[in-house]
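The next block holds one structure in the form of structure tokens; read it before the comments.
Complex shown without one protein chain; remaining protein chains in place.
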Amino acid sequence: MDRETQLKLLKDMLLARAFEERAAEEYTKGNIAGFLHLYPGEEAVAVGVLNAAGPSDYVVSTYREHVHAMLRGISPDQVMAELFGKKDGCSHGMGGSMHLFDRQKRFMGGYGIVGETFPVATGIAYSIAMKQQPEAVICFFGDGAVNQGTFHESLNMAALWGLPVLFVCENNHYQIGTEIHRHSAVAEVYKRACGYRIPARRIDGMNVLEVYEATGQALQQIYAGTGPQLLEFETYRFRGHSMADPGSYRPKVEVEAFKDQEDPVAIAIRETLPCYPSADEISAAGPDVINKLCSQMDNLGHLDNRQLEALRSEVAQIVDDAVAFALASPEPTLEDAQAYLDCNRQQEVLI
Amino acid sequence: MDRETQLKLLKDMLLARAFEERAAEEYTKGNIAGFLHLYPGEEAVAVGVLNAAGPSDYVVSTYREHVHAMLRGISPDQVMAELFGKKDGCSHGMGGSMHLFDRQKRFMGGYGIVGETFPVATGIAYSIAMKQQPEAVICFFGDGAVNQGTFHESLNMAALWGLPVLFVCENNHYQIGTEIHRHSAVAEVYKRACGYRIPARRIDGMNVLEVYEATGQALQQIYAGTGPQLLEFETYRFRGHSMADPGSYRPKVEVEAFKDQEDPVAIAIRETLPCYPSADEISAAGPDVINKLCSQMDNLGHLDNRQLEALRSEVAQIVDDAVAFALASPEPTLEDAQAYLDCNRQQEVLI
Amino acid sequence: MAEEMFYWQALNRALYQQMEADDSVFLLGEDVGLYGGSYRVSEGLYARFGEWRVRDTPISEGSFTGLGVGAALLGSRPVVEIMTINFALLALDAIINMATKIPFMSGGQFPMPLVVRTPGGVAKQLAAQHSQRLEQTLMNVPGLRIAVPATPQDAWWQLNQAIRSDEPIIVLEHELLYFSKGEVDTQVEAPPMHRARVHRQGADLTIVTYSRMLQVSLQAAEQLSAQGIEATVIDLRSLRPIDWDSCVQSIEQTHRLLVVEEDSSFAGAGAEIIAGLSERCFYLLDEPPKRLAARELPIAYNGTLEAMSIPRPADIVAAATDLCQTKDAI
Partner (left out) sequence: MAEEMFYWQALNRALYQQMEADDSVFLLGEDVGLYGGSYRVSEGLYARFGEWRVRDTPISEGSFTGLGVGAALLGSRPVVEIMTINFALLALDAIINMATKIPFMSGGQFPMPLVVRTPGGVAKQLAAQHSQRLEQTLMNVPGLRIAVPATPQDAWWQLNQAIRSDEPIIVLEHELLYFSKGEVDTQVEAPPMHRARVHRQGADLTIVTYSRMLQVSLQAAEQLSAQGIEATVIDLRSLRPIDWDSCVQSIEQTHRLLVVEEDSSFAGAGAEIIAGLSERCFYLLDEPPKRLAARELPIAYNGTLEAMSIPRPADIVAAATDLCQTKDAI
């Protein structure tokens, strides 16, 4: 992979992380309310998948979708404004954090009811197939969503009719507080696809490069008309399920282990910096990989560390601007709300 | 297998066939109404499975369950009376053909909404498991039902918690008018169990002896506490989906092929009669297996053919009696209906 | 111009017309294709339009209705057939929490040209699980429309309108209406989908009803007329929105209101009709408004009990007579 792509991936991950951490802050301040599900820890999945996607592909996501939305080109301004419930948000303040939409960007929504993404994506794919377009739908879902009946029903239909869907499981091992071995009889999500004869792979979701490559391959096959594919990305969320969740059901040691050794942002930094540390250097770095690695790089006086800092401030600026934009945006009115509901009412006037 | 058991299986199948054909007649006469789903062609499944079941096992079935009910010991009188909507029916005229129940016989109901048998059976099994009883639940369903979300959800839970359920698929290849390759991405139903790590086998459902043996083995394992199992029985229904269905979507040649060569009653007769015809004799018999085989037997002057006739008249008598019983039974009243609904209301009086 | 046909035929023609006119219209549901639909509604369409536009589905109501929602997001115009409304209980998330919410939640970006066709009601001894009447469940959903055609003409008009509309719409048919016959004029312009229709004018009381109960009410009105009571019979045609004006206009004449519905009384569709008209016609009514509905029981399989469970012409006559007792006194 060329260094430019790698830098793009790194920047996307840094922005994702910065955006989400800022959203958490704004939630604490009271600027954001409702359920707020954040993405830190899982960045490699969205960044890898959506950088590999084509511009005419459609995306269907869950309530944990801020990063997915931004990666499809919805501006951080519009996403942040939506989290603030403002009129300039991408759903004009009607949807909030869980329901980002952008018709033009083919971002077909964040869905709040677990399991809804399956039929929606399958329906979009049906429409594509009817029109015989070389497009695909990317359908995101968590490990917990796999046990919903719609997973089964939709995958069967998608396979039966050869629909162009890439099913993407963000397996962070938890359905809120329930660990995957306590919610799934088969804990390897990709194996679930066997019941539908859908090609499936499990990929390290902490490694953005692997995610990017696997996605690209799968999409090529889908464009070629071979029907749906499923990719399972193993990942981990660093925060609680939502801002309302203290996350106390997870052993601290588990959380630390993932944070220190597997932070996808750290991995991306490592992979992007040209002076890649040796296996020895990494193991010498001990558990606190990110910081140690960064300071090691720093000590070595790499130019790229400055570049990294530049990236960090660039994304910080983007996030600051987004918050300013959101704060400045007006609130939608009741008339707006009525008009949004009536978007499907053409000229007709009801009694 | 001892001859007595075989004779029992044969008699059960003959009764099943005679009962159902008579039900069709009574429907035409107007004594039975609503949806009437008949079982001819599939007898080997219910007869094999339920003869292998233990007396303390529970059974959950679908709307095509007259035969299952009788095999659990509900009298043909009570079943026929229920089809007639009479008070002496096993559901006192409230349920009809699709909703036979008998608490004492552990016949836990016929369910009319496709896919309901899965969670009901799983719940019964949960209750058994809580009480640590050496009992099992037998859950019947069709090939079409496999695509309902509840299949997936329930099998996952049953496997996850090791519940004592025997999932029994009566694969007659059709979901009303839709052939299995047009409704399922994977047409081998037993393969669907792989997504849950549930042991599964496919068995010839036209061969009652194989059905009986496979069921016995599966139940022994379930009693031993190894969790759920799934058996797929390949079978065929000779009639339309229900009395309202002309069945014209099926190629005539397919129907004839199954009827002539695979009639489970014919197979049971063949297997039960001590003078088992040779492979040559069978193939010489040509496509019209049942009749030719019977007349061959007859020509040979076998005692057992008389026994067969005796069995036939015995079941004919049982069915005649059932119709007479049903005709004589009174209709339930509105007060009865209210009392049935209020069975769960203890002494309490509502405002 | 008008032609006599079955209700199912009127629906069939409407589907044909819309599919001919617009490639983005497609049907899906169990046995709609090769089999031609359980009630023949899609007969002949599979042969004409092929499997992509007339799609036989697995038994997966929740997801194939959701598939319709997804396809509608791309501008397709899916017509989902749920074989009977009993199975719609499995598809309510798709209808209520997806189809009707997306246009709003997206801030107006996604219209939802989805039609869900399904027969509801009590048919002939199908027993409790197959005798759902879910109209009131659907009525409480902002952003949803419910058309309830009671005649072949309305079936023709309303299905055509529903497919052309960008709103999510339930076309609630009735199993016992499919083989009823009536005149259909396919050329005349349709009234607005939600406009009620006065089927009969009478000065003594207003009967408000919908779907199959229209026929039962019209029979009762004939009998009442023989007794000297003249009823106005209004077919709502739409349960969301309700055409209040037509009802109020009639009550201005009759001062008496009887609502006849097939669902069970408590919190049924009639509750809204009574409540809406009590609020609007408080000073017009001479007598307490009355509901005639199904009993508060699941539907029994037994035929006699089944028949007793929902309003019959005699029940309507009795209720109307009762309501008009004071008529001569005034």
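Which chain is which? They are A, B and C, in the order written, and residues in each are numbered from 1.
Rule of thumb we're sticking to: a residue touches a chain if its C-beta (ideal position, glycine included) is under 8 Å from a C-beta of that chain, and two chains touch if they have at least 3 such contacts.
Bear in mind that the values here come from a model prediction, so they are computed numbers and not experimental data.
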Which residue from B:124, B:146, B:243 or B:267 sits in contact with the chain not drawn here? B:124
The one of C:10, C:105 or C:260 in touch with the missing chain is C:105
Full-complex contact with the absent chain, from B:113, B:145, B:231 or B:315: B:113
Sole touch to the unshown chain from B:72, B:92 or B:173: residue B:92
Contacts from subunit C to the absent chain lie at residues 62, 86, 89-90, 92-93, 96-97, 100-101, 104-105, 127-129, 132, 136-137, 139-140, 142-143, 240-241, 263-264, 266-272, 274-276, 278-280, 282-283, 285, 287-291, 295-298, 300-301
Tell me, which residues in subunit B touch the chain that this view leaves out? 58, 60, 89-95, 99, 101-103, 108-109, 111, 113, 116, 118-130, 149-150, 153-154, 156-157, 160-161, 332, 337, 339-346, 348, 350-351
Given the full complex, what residues of subunit A touch the hidden partner chain? 33-35, 82, 85-86, 91, 93-99, 111-115, 144-145, 147-149, 175-178, 182-184, 249, 331-334, 337-338, 341
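As a working rule, only the chains that are shown with their structure count from here on.
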Using the touch rule stated at the top, which two chains are linked by the largest number of C-beta contacts? A-C
Looking at C-alpha means, what's the farthest chain from subunit A? B
Closest chain to the protein CA centroid? C
Using the average of all C-alpha atoms in each chain as its centre, how far is it in Å between subunit A and subunit B? 48
I'd like the Å distance between the centres of subunit B and subunit C, where a centre is the mean of that chain's Cα atoms. 37
What positions in subunit B touch 2 or more of the other chains? 147-149, 182-184
Any chance you could list the residues of subunit C touching two or more other chains? 57-58, 60, 62-63
